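Apart from one protein chain that is not included, each protein chain of the complex appears where it belongs.
As written, the chains take the letters A, B and C, and residue 1 is the first residue of each chain.
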Amino acid sequence: MPLPAFDTPLIFETGQEGRANCYLPEAPALDTLLPKDALREDLPLPDNSELDVVRHFTRLSQKTFGIDTAFYPLGSCTMKYNPRINDAMANVPALRDLHPFAPDHAAQGALAVMWELERALASLFGMAAFSLNPAAGAHAELAALLIAKAYFKKKGEPQRNVVIVPDTAHGTNPASAAMVGFKVLSLKSDAQGRVDPEEMRKVVGPDTAVCMMTNPNTLGLFEPRIHDVADVVHEAGGLMYYDGANANALMGNTRPGDMGFDLMHLNLHKTFTIPHGGGGAGAGPVGVAAHLVDFLPTPVVRAFGADGKPLSATGWTESAELTFALDFDRPDSIGPMRSFWSNFAHMIRALAYCYANGADGLTTVSKLAVLNANYIRASIRDVLDIPYDEINRHEFVASAQSLKRETGVRALDLAKALLDRGYHAPTVYFPLIVPECLMIEPTETESKETLDAFITALREIVATAKSDPETVLATPVNTAVGRIDETRAARQPDLRWRPPQ
Amino acid sequence: MPLPAFDTPLIFETGQEGRANCYLPEAPALDTLLPKDALREDLPLPDNSELDVVRHFTRLSQKTFGIDTAFYPLGSCTMKYNPRINDAMANVPALRDLHPFAPDHAAQGALAVMWELERALASLFGMAAFSLNPAAGAHAELAALLIAKAYFKKKGEPQRNVVIVPDTAHGTNPASAAMVGFKVLSLKSDAQGRVDPEEMRKVVGPDTAVCMMTNPNTLGLFEPRIHDVADVVHEAGGLMYYDGANANALMGNTRPGDMGFDLMHLNLHKTFTIPHGGGGAGAGPVGVAAHLVDFLPTPVVRAFGADGKPLSATGWTESAELTFALDFDRPDSIGPMRSFWSNFAHMIRALAYCYANGADGLTTVSKLAVLNANYIRASIRDVLDIPYDEINRHEFVASAQSLKRETGVRALDLAKALLDRGYHAPTVYFPLIVPECLMIEPTETESKETLDAFITALREIVATAKSDPETVLATPVNTAVGRIDETRAARQPDLRWRPPQ
Amino acid sequence: MYTPHTAQDIEAMLRVIGVDSLDDLVRVPDAVALRAPVEVTPRLSEIEIAGRFRQHAERTTAGAYTAFLGAGAYRHYVPPVVGAIAMRGEFLTSYTPYQAEVSQGYLQAIYEWQTYIALLTGLDVANASVYDGATALAEGVIMAVNATGRKAVLVSKAVHPNYRAVLRTYAEGLDLDVDELPYGEDGCTDLSNLEAALAEQRYAAVVVQSPNFFGVVDALPNGIAQKIKATKTVVIGVVAEAMSLAALAAPGSWGAEICVGEAQSFGNAIAYGGPHVGFIAATTEHLRRIPGRLVGKSVDSEGRTAYVLTLQAREQHIRREKATSNICTNQAHCALCATVYMAAMGKTGLRNCAALNVARANELRAKITKLDGFAARFGGPTFNEVVIRVPGRARDVLAALEKKQILGGIELGRWYPELDDCILMTATELTTSADVDRLATALSEIPVRAAARV
Partner (left out) sequence: MYTPHTAQDIEAMLRVIGVDSLDDLVRVPDAVALRAPVEVTPRLSEIEIAGRFRQHAERTTAGAYTAFLGAGAYRHYVPPVVGAIAMRGEFLTSYTPYQAEVSQGYLQAIYEWQTYIALLTGLDVANASVYDGATALAEGVIMAVNATGRKAVLVSKAVHPNYRAVLRTYAEGLDLDVDELPYGEDGCTDLSNLEAALAEQRYAAVVVQSPNFFGVVDALPNGIAQKIKATKTVVIGVVAEAMSLAALAAPGSWGAEICVGEAQSFGNAIAYGGPHVGFIAATTEHLRRIPGRLVGKSVDSEGRTAYVLTLQAREQHIRREKATSNICTNQAHCALCATVYMAAMGKTGLRNCAALNVARANELRAKITKLDGFAARFGGPTFNEVVIRVPGRARDVLAALEKKQILGGIELGRWYPELDDCILMTATELTTSADVDRLATALSEIPVRAAARV
């Protein structure tokens, strides 16, 4: 329970007008510089001493759970360790302070970073090229669907306006489809939690634009017939889109490109150790097969050899001898997706992570991510339902359905009980097709000891649920606050502080 | 109460052999490089993943109270805000990575930092010169007493071997005296908590070497007759030493040099905003009047004008046009006090703090430090004893003697109850002459709001002590652990982990 | 590599799973087996990684130039306290605060961010951030489209060209028409034909930016917003330089119902363009059309103040294709940096900083326009950017400046062919008088006058 002195009033409720920190020399008064009617009359913001600012946010941070705090098995989010070397590299002044409108000749190192990363991703995932432009996974989905739309338009098939998504798909998939005016067709998974090519065949047609899938799917299961599914979609004239949120499962083992995907995104903030930062910023490179390269967002980084000729290398090439340019002049491009070229600081982090692993290392990463997830599944399958109890990939879905029936304790309650034990909760109630589900993704950076401790905690909670369900229903009690009145939050929205009248 | 998952086993109890982080390229095996008998057989240290290391120390940090956490009124320690700009400047690579044996011509900027700081301190405290060599206050005391010893030896008065310290003195004063073979004479304070010049006259004599005092003294009281005391000591042929731990009280207002002190130290980590870092590293410049300059520790920084001639400036001079050298060749010097020249990173911090304030700013700092301390005293004088209830300086001493008599609640219990409220405790049981004392030093970086909240908390605790003493005696309960068995710690010392056999 | 597994660990775990080898565990059908070996960078130790980025940094020479670049990405002083706080691991490594009980700190910080943005823009509510200024504009337009049911939007040409380009990218998906309003001689949006354009009531929104891309204060004059609203058209204000909000009239005060923009200037690095942080503020009327996350204040089971993500029925993970946007990951950490920055600067500091920006840009304008052949292209009052007409082609002048280690600004001809003799120059609190003098001297020395058009 928070102590009185650790209560954290809003920053607006503290401070005194004029309690200024001396960061800058003193400027002339604003009204000597600009016409009065251009100026605002009032700026009702607080003045706090730097000390009070530090204390305020230090306390807030201590009431925030991160990977650095403890195990964070949040399915679909790949909460792996964020190496501190990445942050140090992103903080190198020459790169950190580079202006996007600096001329290319003064930005060669930054362009080399982008180019090296792009080449690494293309090789790792079997795509012809990536654009690093989109700011997150959902943003990349939008870019990809705009590419698809442009592609079909150019091909003279503008009628293709249906996006097929399995019922296990993430919410961003249909939402992105809607943003390009596509209709969404939700496809039911089969009894094994997979997409059945025969079912797919029933729904594809001349209006099929794109089929969006992820593999392993959001149940953590590999789609063994993905190749057949892709064939079906391709035969119907559609494109296959790979949602890369689950890319941590397959690096160096199989590639979306080899599975038959034409488009894909990556959540660099998942697989490539970019700190999630409370939910962003992330980065969502969008990758395409050869026939779609021309449609990528602008700008793209182009490389030139020592001879000044454009490089057409595909694999990994040492960048030191090359020169680079940003290419904005791409007539078929869908155009830019955002203000500037990329979430560049995160490209640095992702490339640092590639350096730290190399191809072999990334392959091992995926293998051990799968190992950790299976280990947890195998260790709790006797106490929770495992709707698809088979070898999973980097994550798996358990269910509290039986438990709920027996005891009234739901997935949500297990989540809260885990918080009380000092763990973050798994993702709950996603994917939508498994009732009372807990989606558990440990990632490869966790040690066996950590997994064992988590398994023990979860088993103990389930045991308590059976012996004394009220205790579990009353959780959390060890956290800064207890369960929150969400209804009130939504019914009487209080989304900001207001100055007292 | 700490949660199970937040328990922090020792770093030695976690990890697995071979769980290595890849910081460096792989080296040849040691036994191919060095003769076997030069090598150790075993190194029983743990291998932990970087993630587990981060979690381990993140949790430890969250169980540690700092100024950044909340109000820290620890008397005599000047726990003021540590500005983050200081750390940023100490981290500038050219300065941070400079080797002490770099030639002077390649270290001009670093020498300029030391010289500028030394000049500022000399002016602020009225000394002819400072040496930045000592690593902390106690270290500087030792240096100063060695200077005194060398001075008397050179003067042909080697018999002077008595150091006079008031009974309010900090423990380091007598301990330092012992380290140079001086005898310690403890002088009783008068009823006003001051040193009485007449009492002093009774104890000085031909064996008097040094009188060590601080002003304001450790009761937070100004010694109004300091000048007379100094005269008495000087007349007897002794030297006056100023313990600068309380320098935060008087900057820009009065100077040890003007009070008649011949020697002094500063705790830069107190007055000059160097982070205490859990109890170090600090820095303890030692200052001397003109007749003692030759005895300062080596090396000293010398400045040369554009003409190449040694500078003899006293006040603040712009360093950009000067050149600097380390001077080791000082025949009368007591010699070096430590491996290298200074705790240089802290000189950067202290100089940054000087820059941020200027002379006027430092004057204001001291005034407001005094204001804050008096404000608390005036606000609690009706609920706790104030043995010397008059205008104090930057700190003051309260006492729980009456409270203890009435309720059994001691100063220690008040301290623990404050911890429970989210405050750090004041210094307790120092100075030794006030029973059940609480020495409260708020510093000038605390706002009135913070002081008001603290005052309220303290008053409430006292009220509880009267109504329900058991509650106070049982504190702390909101901290990571409760009161600790110190006897067991001392009787059965367990000072390290040992590998299991 | 950041995997803690020892060989024994792996063996023991495989045994529990009941599989013989790691390869068995990850086996895929032959049909999808790797077709080509993966080629990534060679594996490096940390010390070597640092060495490699040192090389990349050495090839990135822009820092050695005196620069007057802005145009949507601004060099401002970031007090070290911002990084010291924002890089704390708990903030850095947390995810979206779905488990509110263990995320009260971050949730409160975002609530504070929402408040800062609402207060600065003079509007009722703000969201937890979007990707950047350009996407904020696109999302803001979508809000207006959803509010009005109209499929066209009228955008000032003085809105940042990149923002307009992104809007066009999004518009392609949504089948929106994007029409433009010209700018006038004072550099402000030319509103003379506005009424006519609105008459048809086909526009979902009118979009203006202030300070606009030319640096000119371009708030809607008194009465115009009312006229626009009278046609049930939404007024969208764009702010590409958030620092200006500390000085200039709040968009809400001149009629914007939705204000979108970019807050990189608040404590975030330029970082070659990202991550930056977009914001969307709006009147309460538009609340349920706002994209992305919103943090609300509520109470917990014991009645204590508690913060929580709210109104999630707008979002993709609940509403899927019916969501207000597809956004999921946003720019929370950049918003946190901005919040810490604003808290540290305070009202006094922000206003002072804004004033310094105006003063330095005024100084730049004064010194450069004193030079023969150089003039301010537009008349209106500016914040920290000014368009300078140069004798000759802007491109040539900039190239000549680069030779003198100066990045003199941005060539407007890139987007405005009619302004190919114009440079957008930016000065902030980090621009010194010496910098401006260097620029002036360099400009007076370069032989471009020869190339000047007659």
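Quick notes
In this section, a contact is a pair of C-beta atoms (placed from the backbone, for glycine too) under 8 Å apart; a residue touches a chain by one contact, two chains touch by 3 or more.
What you see is a predicted model; the values in this text were computed from it and never measured.
Summary of contacts with the chain left out: across B:Val365, B:Leu384, B:Val397 or B:Ala411, the touching residue is B:Val365.
Considering the full assembly, B:Val180 is the residue among B:Ala129, B:Ile164 or B:Val180 that touches the omitted chain. Think of the hidden chain as still there; on subunit C it touches residues 46-47, 77, 79, 84, 87-89, 429-430. On the side of subunit A, touch with the chain left out of the figure occurs at residues 16-19, 21-25, 49-52, 54, 58, 83-85, 87-88.
Note that only the chains that are shown with their structure count from here on.
Inter-chain spacing, taken between the CA centroids of subunit A and subunit B, is 48 Å. For the pair subunit A and subunit C, the distance between mean C-alpha positions equals 20 Å.
For subunit B, residues touching at least two other chains, in rising order: 16, 19, 22, 49-52, 54, 58, 83-84.
Residues of subunit C in contact with at least two other chains: 1-4, 9, 46, 48, 79, 81, 84, 89-90.
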